[in-house]
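Down below is the structure, laid out as structure tokens.
Only one protein chain is missing; all other protein chains are in place.
First chain written, first letter: the chains are A, B, C and D, and each begins at residue 1.
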Amino acid sequence: AQTATIAVAANFTKTIEVIGDEFTKETGHKLKFSFGPTGKLFAQIKNGAPFDAFFGADEKRALKTIEDGTGVNGTYFVYAQGQIALYSDKYPVKEQPLEVLKKAEFRHIAMANPRTAPYGERAQAYVKKMGLYDGLKSKIVNGESIAHAFQYVATGNAPIGFIALSQIVDPQSPIYKKGEYWVVPQADYAPIKQGAVVLKRGQDNTAVKAFMEFVQSPKAIEIIQSYGYSTP
Amino acid sequence: MTTLRGNLNLKLGNFELNSGAFELPLEGVTVLFGRSGSGKSTLLRAISGLDKHTEGELYFGDVCWQNGKTALATQKRHIGFVFQDAALFPHMSVRQNLMYSVKRLPKSVEPADFDEIVTRVGIADKLDRGVNFLSGGEKQRVAIARALLTRPDILCMDEPLSALDWRSKAEMLTLIEDIVAAYQVPVLYITHAPAEVERLANQIVFMKDGAIERIETLQESLSRVDSPLFDDEGAVSVLQGTPQAIEQGLRPIQMGQNTLWLSDLNELKKDTVRVRVLAKDVSLALSDPEQLSIINHLPAEILKIVPEDNHRVLVRLQLQDGQKLFAEITEHSAQRLQLEVGTKLFALIKSVVLAE
Amino acid sequence: MTTLRGNLNLKLGNFELNSGAFELPLEGVTVLFGRSGSGKSTLLRAISGLDKHTEGELYFGDVCWQNGKTALATQKRHIGFVFQDAALFPHMSVRQNLMYSVKRLPKSVEPADFDEIVTRVGIADKLDRGVNFLSGGEKQRVAIARALLTRPDILCMDEPLSALDWRSKAEMLTLIEDIVAAYQVPVLYITHAPAEVERLANQIVFMKDGAIERIETLQESLSRVDSPLFDDEGAVSVLQGTPQAIEQGLRPIQMGQNTLWLSDLNELKKDTVRVRVLAKDVSLALSDPEQLSIINHLPAEILKIVPEDNHRVLVRLQLQDGQKLFAEITEHSAQRLQLEVGTKLFALIKSVVLAE
Amino acid sequence: MIEIFGVEVSLDPIWLTLEVAAWTTFILLLLGTPLAWWMARMQHSSKIVLEALVALPLVLPPTVLGFYLLIIFNPNGYVTEFLRFFGFEGQLTFSKTGLIVGSVFYSLPFAVQPLMHAFEAVPQKLLDAAATMRANVLDRFFTIVLPLSQRGFLVAATLTFAHTVGEFGVVLMLGGNIPGETRMVSIDIFDHVESLEYDQAHVLSAMMLIFSLIVLMLVYGINRRFGVKVG
Partner (left out) sequence: MIEIFGVEVSLDPIWLTLEVAAWTTFILLLLGTPLAWWMARMQHSSKIVLEALVALPLVLPPTVLGFYLLIIFNPNGYVTEFLRFFGFEGQLTFSKTGLIVGSVFYSLPFAVQPLMHAFEAVPQKLLDAAATMRANVLDRFFTIVLPLSQRGFLVAATLTFAHTVGEFGVVLMLGGNIPGETRMVSIDIFDHVESLEYDQAHVLSAMMLIFSLIVLMLVYGINRRFGVKVG
């Protein structure tokens, strides 16, 4: 059995830990996960971080590793697809999501930073497409990551926010079965594909190879979906 | 006459001040005298209300300054305080230090004459200096001026001269005498130096181990052979007399029918002056000696002969006007001259020795 | 005889030390004397190599201590230094302070006798105290012991006594005299106090405005009427004599055929002692007076009469054994006694006055 | 937006940072002064507890501190309720006010410690002297203690200002990254790094570096030259 160190976008922390446990149970290979903002992980990989594989929060940065020569060509795949949900514990977002957004009676609406987090970018694109952006613009507060945007909502600082579905359906989540949410129709925004890639350092590591396969196995896909992601 | 009376207690670490009941006349200079660590500074701070842990009672005339743990704040006691190291405010000029006092006078109190005090204290030309550029003596002058400008009801001085060299000390003593006379403010004065006590004191508070041992007048204290004031220079007498006009380059001081000739020609502003005579500077002669450069020959009678250590004897004399004078001579001389109580003789004092 | 010779320059802010060429005998006590700010401390620090900016040259016997900007490090000069405020290490006990010296002696140097020094200096019973619990005098004793334990080739002392009270001062002076005699180490000594100079000095370096003004022996200096040493107490004479066995409770000091009677009965370890006589303590009589408590009547002849301020005159006398003595009397007395050069008379000195 | 070395950077975050740092410094000196004075005068052993409490923000990771402030400042929480009572309308999080309040907590030790040490160094004797000249407690504080603690204030102000300029965790947590309102330089640089705009990050960092160096040098220079020496 071998050990692999895998860099994972912070939003996928919980899910990949569960998958990892299953994987270790089955194969005996050990895994170490390093979580962090995708951009930071990318900068670290670029500067020689000892990671064997990289699970980004979007497609862009995983692909860029291949371009930079740190990622292994041909190992890229999309491991999950995030879903955006509009959540609130104050407003009837389940029944009248767009009306709530249009009236905008709240002081703040949380979303992830569109510059750094794909969830944020898609959420912003969605409200723009619906013509709601100008009405909301002054009320948007940006979390640095989707997890951060979630904290704004979960601590009650923002009464409403675009967050990830995975954060709502997780039974451990502080807002599990509290408030109400509305899943934004997948058709209205470009899919948030989260791409993974094997890095040069891990290309001969059997544990990495095995894990990359395991993540695409039905068992893993089941876990991924149970955490609120869809899969390609 | 108003008095300062009370009984103060204060615990500082291992040290306890328990003054015992005391009553001090609010007139002239009261010196606190005692060994290092006897609690002089502590008592003065307690009287001034500078230590929050003071207990007991204290009345300044009719005004209650302390009753149990209830104390009148220092700033309401109208005290002037001169500290050993001047305690000038280092971030202010001399003038600003002085104005600090003046500005805080209540409207009801008439301000003192700034120019007069500044001139008298001798700092008129240094008003715009930073206080860090003053010598030790100059600092103390400013501190005294600052205290006077508060128009104090009582002036407290904690060893104001001990950090100074001999020359500044002499000047400052004259200044303090002068001020006491001019402003008629009662003074509480701490010192270690018998010379300062003899020069300034009206009454003396002797302290020991945190308690007041006794309170007596200067004359009472100097008439004791074992006076605590007789320390480094041995026994001392203080004579009083009336200065006369200068004659033949000397200053005559009239004491009854006799005259003491002083070679200190400084202007004397007072009617009565004190002349400090060390016992060891007094010689005795059975007959009035001729052809001798010593000019002061005072007729006297022996009151008492006290043997001392080191084969010396202390002879207590009475002058013709009733004042007492000590002479210290060797046992050998006393035997040679066959001195005994009642012997009439002449006390010889070199005039130049008298200058203070 | 080896000497310390050199010529040192040092600039400190606005102050410039330019010693000029000097040569000091490495024997006995050399006092640096001068007004405050004249550069005494600066010169001593330059000599010790404590100031990195010193320039010039300095030779201790044959050893080069300074040449241009090249200086031998202080720790290689074998200097003992006693600072005004003792400069004891506050984090060490007395013993540790002393052992700091001892431990750093090179193997080639034989250690001094620890117990003897400690006993002589009088701190044998305080070795295990923290230095913060010593009085000022005790601190200076430790500092002196510490400097002696370095087995110094020269001992530098910068106003070692000025922070002490009179009693400690007197004790320490005796101690220093004692040490100079016992260990035969040359001493460079700074002081403001003429009394200390007269007590200790063999030669005196007078400093003024950062330069050495002159170097002379104590006797040379005291024979000048305008000596800078005559300051607060006026003119002073230093007489030398041989102490004899105690007689009738007095200590006779033989000076030629004459005897001076001292009432200081402390044990005298030396063959020759110095007796310091203030001119104002000397009276003059044309005939040998009888029936007088003053026991020292020394025959003398007037060498010179110098008028002074304040209607006084300074009379320079020659004693029978050739020693010189100043007497200060009033002009009035001088006229009355018709004193002039050549007059033979008697100098009267109260024995008790002589004690130091 | 200005162009430096061919790179476009927005100056807003810089101004905002300076503004927040200035306010934080101002408030901390205002609040820290009585606190430090009180602590300097304390004799009991409870002083030690207080010293430790004041030093706590040094030990707590800023993001953790920020997270708990986020919880405490939540608009339905007690703190906001309490402020509402006094007529406060807004919200502490996602606002400049919130940033400033967070920074005040974060930089507390940097203001209080130097002030306390400066106050402790003011000789009691000078205060006694002032009391004998009829100056009451406040008067003494303003006329003696304050002027003699100049250096302490200078150090406290610099450290507080510097530390607030460099703060990241608390601001990140509390701010919500609203341009012109809560997007400070540190976050802006971080965003550039995250979105792979390294050039902008470099330029902003260089500006910050140079600016800070100049300010620090000025302060240390003044400190050495004009410090009032006591004693």
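Convention: contacts are C-beta pairs under 8 Å (C-beta built on N, C-alpha and C of every residue); 3 or more make two chains touch, one makes a residue touch a chain.
This structure is a prediction, so every number in the text was calculated from the model and none was measured.
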Field: Interface partners of the hidden chain - shown chains only, full complex considered
entry: A, C, D
- request: Touching the absent chain in the whole complex: find that residue among D:Leu11, D:Leu30, D:Leu53 or D:Val137.
  value: D:Leu53
Statement: Answer key for C:Leu24, C:Ala46 or C:Ala147 versus the chain not shown reads C:Ala147
Identified contact with the non-displayed chain, of C:Asn132, C:Gln184, C:Gln257 or C:Gln338: C:Asn132
Query: Among D:Trp23, D:Trp37, D:Phe67 or D:Phe119, which one is in touch with the chain left out?
result: D:Phe67
- line: Of C:Met1, C:Ala73 or C:Ala245, the residue that touches the missing chain is C:Ala73
Statement: Where chain D meets the chain that is not shown, the residues are 45, 47-49, 51-53, 55-56, 58-64, 67-68, 158-159, 162-163, 165-169, 185-186, 189-190, 193, 201, 205, 208-209, 212-213, 216-217, 220-221, 224
- prompt: Since one chain has been left out of the picture, which residues of chain C touch it in the full complex?
  reply: 45, 48-50, 73-76, 78-81, 83, 85, 87-91, 100-101, 104-106, 132, 146-147, 150, 152, 156
Field: Sites on chain A contacted by the missing partner chain, in the whole complex
entry: 5, 7, 10-11, 13-14, 17, 32-36, 40, 43-44, 47-51, 145, 147-148, 150-151, 154, 167, 170, 172-174
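Methods note: only the chains that are shown with their structure count from here on.
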Query: What is the distance in Å between the mean C-alpha positions of chain C and chain D?
result: 60
- prompt: chain A to chain C: how many Å between their CA centres?
  reply: 90
